[in-house]
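To start, the structure itself, in structure tokens.
Every protein chain except one is present and positioned as in the full complex.
Take a look at subunit A:
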Amino acid sequence: MTVALLAVLLIPAVGAGVLALFPARLDRTARLVGTIFAAVTLIPIAVLPFGRDDGWSVLSAHPLAVLPWVDLDVAWVPALHLNFHLGVDGVSYPLVVLTGLLTVLCCAYTMWRVPTGGSGRTLVALLLVLEVGILGTFLALDLILFFLFFEVVLLPMYAVIAGWGGEDKRRAARKFVLYTLFGSVLLLLGVITVTAAAGTGDLVQLTGSTELSRGTQYAAFALFAIAFAVKAPLWPLHTWLPDAHTQAPTVGSVILAGVLLKMGTYGLIRIGVGVTPLGAEWAAPLLGILAAAAILAGALICLRQTELKRLIAYSSVGHMGFVLLGIATLSATGLQAALLGNVAHGLITGLLFFLAGTIKDRAHTGELAELGGLRETAPRLAGLLGFAAIASLGLPGLAGFWGEAFAVVAAVQRGGGLWLTLAVLAAIGGALTAAYFLRLLRKVTHGPAVAVAEPYAITRTEWLAWSPLVLLTLAVGVAPSLVLAATSFPVRALTEALR
């Protein structure tokens, strides 16, 4: 099983290396090879759950908070307390699958359309490097290793935006990289604080342990929270996001919104809540207030947006607000809602960015005022956009509902004046979300048709890239246990550490 764990990281890494060796004239073949590597990565990912052994976790005398299904622990730099410790459990597995899936879809999409700015071969190679970094972040069970993978993601993303982006790409890419680097510095400080105080960076030992003093936990959680809040992003640390999304190529936006943001919320659950529970408890009210502010601010700003991709980017701020509200309640319900919300947002916003990219590519504009009548010129595309928008505004029966509704339920469950107010505000934010998505649909799909630069028919590759997202949105909506099945034990362990 450890082979599978290693293969998950090695296959895309090798793929990126192979692509780098490809001659430039074989661009199409190179993209195909890259796509195959990305697809093959799914095999070890699919194998991972077979390593799960529930019996042991229950029978064990001293249950640990993190019980990886598959575990790989090799000493790397003992002097720095750095171990090459990888593992996967119910909290990280859905995100691992999501990452693998979205990378394949993005690579496949690049087979059909390479955004202007550079060669398709390099873009696919960068996507594979990104995949390594993101998967590594989700799999790392060592604080320093987590930080390393967290950083690996930055530069390829910078290159994707700066190389294949829109008109203002360099400024947006710079803002993205500098802003998130600022967060990384704080993360590094937090990691060092914890490792130095506890004498180990091993998350399995750190989670739920009582070794860290109250003061250390407060300090470390403050550092972690700001670092992850930049990544997530949490209002008011979000302003890198709209620029990066608007300028990034379609595949960049999909990866960025689909999985990159999840590194922030995942880190907050695994490290923030797991390693420094006292700090989390201390900061929870503030986090909750900021989350509610993010929900409302994101929705209100979306109501005034005039650009398609910018609007969807800002909608992410609101959606991640729901996820953070779930985390801030620090209850089992809230954390599970956050995990579900994470995956749902990845699926739905990934789909939305694909569709927005297609519309923008063909109409040569993303201005809402210049779009219109999509249901006349492209009924299927309009139907898909309608589906994605309705899923994103949280229609029950589709994936988006669970995370958001149960973040509210968790806040109600927490009780007390503050949390009830936050629940009410979040619910109002849900209504505003409907308002801006309906405005979007009205501007883009209804009304008289606008002449388009290119025909609107959906190609086979596009169907291939989109249909898994559509189906999974529906499947997770009908059967949320697809995501939640394995999370109840780890989440319970996390919340028990709080008591």
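Keep this in mind: a contact is a pair of C-beta atoms (placed from the backbone, for glycine too) under 8 Å apart; a residue touches a chain by one contact, two chains touch by 3 or more; residues count from 1.
In the analysis below, contacts and distances are computed from a predicted model.
Participant: If you look up the hidden chain in UniProt, what protein name do you find among "ATP-grasp domain-containing protein", "Lactate utilization protein", "NADH-quinone oxidoreductase subunit L" or "Methionine biosynthesis protein MetW"?
Facilitator: "NADH-quinone oxidoreductase subunit L"
Participant: Taking the full complex into account, find the residue in A:Val66, A:Val204 or A:Leu484 that is in contact with the omitted chain.
Facilitator: A:Leu484
Participant: Can you say which of A:Val3, A:Ala46 or A:Leu178 touches the chain missing from this structure?
Facilitator: Reading the full complex, the residue touching the unseen chain is A:Leu178.
Participant: Per the definition of touch given earlier, which of A:Leu10, A:Leu189, A:Ile289 or A:Ala434 contacts the omitted chain?
Facilitator: Once the missing chain is taken into account, the touching residue is A:Ala434.
Participant: Any idea which of A:Ala162, A:Leu256, A:Ala405 or A:Leu469 touches the chain not displayed?
Facilitator: A:Ala405
Participant: For the full complex, which residue in A:Thr2, A:Thr365 or A:Gln413 touches the chain that was left out?
Facilitator: Residue touching the absent chain, from the options given: A:Gln413.
Participant: Go through subunit A and note every residue touching the omitted chain.
Facilitator: Residues 175, 178-179, 235-236, 238-240, 296-297, 300-301, 303-304, 331-337, 340, 375-376, 379-380, 383, 386, 390, 395-397, 401-402, 405-406, 408-410, 412-413, 423-424, 427-428, 430-432, 434-435, 438-439, 442, 446-447, 479-481, 484, 488, 491 of subunit A touch the chain absent from view.
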